[in-house]
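Removed from the display is one protein chain of the complex; every other protein chain stays in position.
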Amino acid sequence: MAHRLTSDARGVYIISATPFTDEGAVDHESLKRLVAFYGEKGVTGITILGMMGEAPKLSLTESHGVIDTVMAAVAGALPVVVGVSSAGIDNLSALADYAMEKGAAGVMVAPNAAMKTETGILATFEAIAARLAGVPLVYQDFPLSTAMPISPAAFGALVNAVPSVAMLKHEDWPGLSKLTAIRAAEAKGQRRVSILTGNGGLYLPQELARGADGAMTGFAFPEMLVEVVRRHQAGDPGGAEDLFDAYLPLVRHEQQPGFGLAVRKEILRRRGIIASAAVRAPGPKLDGVAHDELTRLMARLERRLGEGPTAKAA
Amino acid sequence: MAHRLTSDARGVYIISATPFTDEGAVDHESLKRLVAFYGEKGVTGITILGMMGEAPKLSLTESHGVIDTVMAAVAGALPVVVGVSSAGIDNLSALADYAMEKGAAGVMVAPNAAMKTETGILATFEAIAARLAGVPLVYQDFPLSTAMPISPAAFGALVNAVPSVAMLKHEDWPGLSKLTAIRAAEAKGQRRVSILTGNGGLYLPQELARGADGAMTGFAFPEMLVEVVRRHQAGDPGGAEDLFDAYLPLVRHEQQPGFGLAVRKEILRRRGIIASAAVRAPGPKLDGVAHDELTRLMARLERRLGEGPTAKAA
Amino acid sequence: MAHRLTSDARGVYIISATPFTDEGAVDHESLKRLVAFYGEKGVTGITILGMMGEAPKLSLTESHGVIDTVMAAVAGALPVVVGVSSAGIDNLSALADYAMEKGAAGVMVAPNAAMKTETGILATFEAIAARLAGVPLVYQDFPLSTAMPISPAAFGALVNAVPSVAMLKHEDWPGLSKLTAIRAAEAKGQRRVSILTGNGGLYLPQELARGADGAMTGFAFPEMLVEVVRRHQAGDPGGAEDLFDAYLPLVRHEQQPGFGLAVRKEILRRRGIIASAAVRAPGPKLDGVAHDELTRLMARLERRLGEGPTAKAA
Partner (left out) sequence: MAHRLTSDARGVYIISATPFTDEGAVDHESLKRLVAFYGEKGVTGITILGMMGEAPKLSLTESHGVIDTVMAAVAGALPVVVGVSSAGIDNLSALADYAMEKGAAGVMVAPNAAMKTETGILATFEAIAARLAGVPLVYQDFPLSTAMPISPAAFGALVNAVPSVAMLKHEDWPGLSKLTAIRAAEAKGQRRVSILTGNGGLYLPQELARGADGAMTGFAFPEMLVEVVRRHQAGDPGGAEDLFDAYLPLVRHEQQPGFGLAVRKEILRRRGIIASAAVRAPGPKLDGVAHDELTRLMARLERRLGEGPTAKAA
């Protein structure tokens, strides 16, 4: 039976990269390995065709191909969320329909600048939800990229008006007080949604402490995300943060806008998961200096994981 | 033999609307009538899949369909330019290849915010031109929409570095001094390109006086654009401007960002060319007040064309 | 007794330019002549230190000087609105206090990008209104410049939450349907505010038809604005629009962002009102081509006013 995203989702939904061959084609073999890798590291779900999956640079045929490969590789073991943001509702809805027919658990939509205001966001999401009757929605709140912020109050109005919004992908920046404000509003009766945090995980311990249900981001060491969330939810926030801090230099390195995707793919390549770190043009590429820099950061991580109280994640 | 856009192109390249049925499908019958209408009104060329053609809201299949229908309807009688802007070069290049194979005269590309700087624009256009070896390029300079301005100096560098740039679609705002600066640089040796102006035509007489070769815009009365350019090029700038001024209230009305597309389509509908004024969601729609307002403006145009020295255009 | 802006304000509040000498100092003699000129042309009020008054390029001492000179020149004959927008509430409030002490009728405030959302606008205006207890506020809605749009619904919430908001300076673009939406909400009980429209007056006839109370803009022929509003309010919208259309080529020319201010000042200079058309650096300057272009447009206006039904304004 198909997974279906609900507002009590927790854990780590990893944002999947989209691997390409050096020649630029979608590399389905690497994609299968990547899905297996994410599963082995213990993620709760997988999100595909997000911004960090280079979705805007895929053709529709390629997007369908990515959905097909991932759904087949997951084989029902994990819920899959599919990014479907688009300038027009027709394209958005057609891709969402395709994804849901293939067994996706829900779709992720980011607002865009054409919506102009919070009032415009609300109206557009009402129209989207009406078209996608019943499809669970993830609201991607990432103003650094979308240039379309929303306040906690307006998000509350959206949640109340659009019952199919099941989850907030929280990556406003700064966003900590927003997270607290939403949980506070829920305590006063606003419908509760799942909140998974993005931003490369840069504030994950703080976000968990403020009520996040986990993470939805694509850090190339998903085992850290999984273990940090596990420790936190097991009542060990200090242990969670110790582990997190060990990885923080790399989290920060990978979170550089644009450039970080090349770093992320290179780490996945070095770890033997994907065959090439290629990013679609126009896009960043590591040069020799950047390779050495990454080597050094990864070596420092290894050394630190071998030390003291942080105990290497599984 | 196929038309091929060159840097001495002149006249009016009309930006074609993309007609939809009331149910939202591309209306190919209306599109054929629209092409015929543009031809009858004397345009020099047709530009399809631009922003005002709602290109970002079409599926790739629909975009191909629009190209097919227009190329068939034009039947070689006019050059057709195809907008191919996209976030990634792969998608851009695939659409450009499709268009050129079908007989397009060239493709139009706008910069985007990911290019960040003039230096970034130049690098990206060099990459695009390398991929589209030899395909004539129109550079769409429309910062109000793209948020990516370019100075005359940097445009000159682009023209020199990328020989396939044949035309500037000039719609910076303010842009009059830019036009003059480019022509001045050409007088000093910079490679000359065709400059057709956009912005709904709002400054057409001034732009022609400053050296524009014509217009590339989508005003719903293409006969005005054609006749203004004709009079100007025939040595009658005063007569050109008299006619232009008669239409200016409607030019200005149609040039409202976003909303103006709904006005344009409604005028084309009222003129009997397209069956529906539908704009894809999310998009504007005329309400009763807006319909009455347009009726009044069109009646005033009729009255004015019946008067004095402006002599109705063919 | 001091004027005090109220929500039933009507007519033309001219946005005053700030004249400089060729050496760049505020030219108080020209400013006095300008105020006299505006008064002779029949404006209802004067707005100073707006964006087109180059307020952000004045020192605080100069801003005080402009207020002093204008208040003295007006001598109580007309209400004066003072633009006081600032990054911080302390500076805003200090300037507002100065203006009100000198006899201003109210102050104008534009939202800024730091407010981020409609919710942020509301919160900030509540804070501003609390600081400026009772001072009549004009909300300047000019997203093209501020990058901070507001929907009719959110503006309604603002009007209800902040009783001191007396007026909307309406210059969203497109903004016609917003104007109608606000008037419709007022018909259903929302507190009525005065709506004066900006945008250089580009849509003045349409805006009056949709319920605007007049204009607040700085066109260099204020007699046109005054007469158009007068005719419209006297029940002659057709006559109003006839006159407007005669000036429209120049309205459009003056409304070019940034550059238009240099045009406006040059017209005022040619009309003998201000001594120099200098704009503060960095800012636009007319070159020879631009001067000739303006000469031609002004000659065409003269010719047209001498013709047919438009009957020159007083």
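Chains: A, B and C, in written order; residue numbering restarts at 1 for each.
The working rule: a contact is a pair of C-beta atoms (placed from the backbone, for glycine too) under 8 Å apart; a residue touches a chain by one contact, two chains touch by 3 or more.
Only a predicted model underlies this, so the values are computations on that prediction, with no experimental measurement involved.
Enquirer: Among B:154, B:275 or B:305, single out the residue that touches the unshown chain.
Expert: Counting the whole complex, the residue in contact with the absent chain is B:154.
Enquirer: For the chain left off this view, which of A:11, A:198 or A:260 is in contact with it?
Expert: That would be A:260, which touches the missing chain.
Enquirer: Just checking the interface: what residues of chain A touch the absent partner chain?
Expert: Residues of chain A in touch with the missing chain: 173-174, 176-177, 180, 202-203, 206, 209-210, 241, 245, 248-249, 252-253, 256-260, 284, 287, 289-290, 293, 300, 304, 307-308.
Enquirer: Could you please point out the chain C residues that touch the chain left off the display?
Expert: Contact residues on chain C toward the absent chain are 24, 54, 56-61, 86-91, 94, 114-115, 123-124, 127, 258, 280-282.
Enquirer: Can you list where chain B touches the absent chain?
Expert: 116-120, 143, 149-151, 153-154
Rule of thumb we're sticking to: only the chains that are shown with their structure count from here on.
Enquirer: Take the average of all CA coordinates in chain B, do the same for chain C, and state the distance between these two points in whole angstrom.
Expert: 33
Enquirer: As a quick test, compute the distance in whole Å between the mean CA positions of chain A and chain B.
Expert: Centres of chain A and chain B (C-alpha means) sit 39 Å apart.
Enquirer: Got the chain C residues that touch at least 2 other chains?
Expert: Residues of chain C touching two or more partner chains: there are none.
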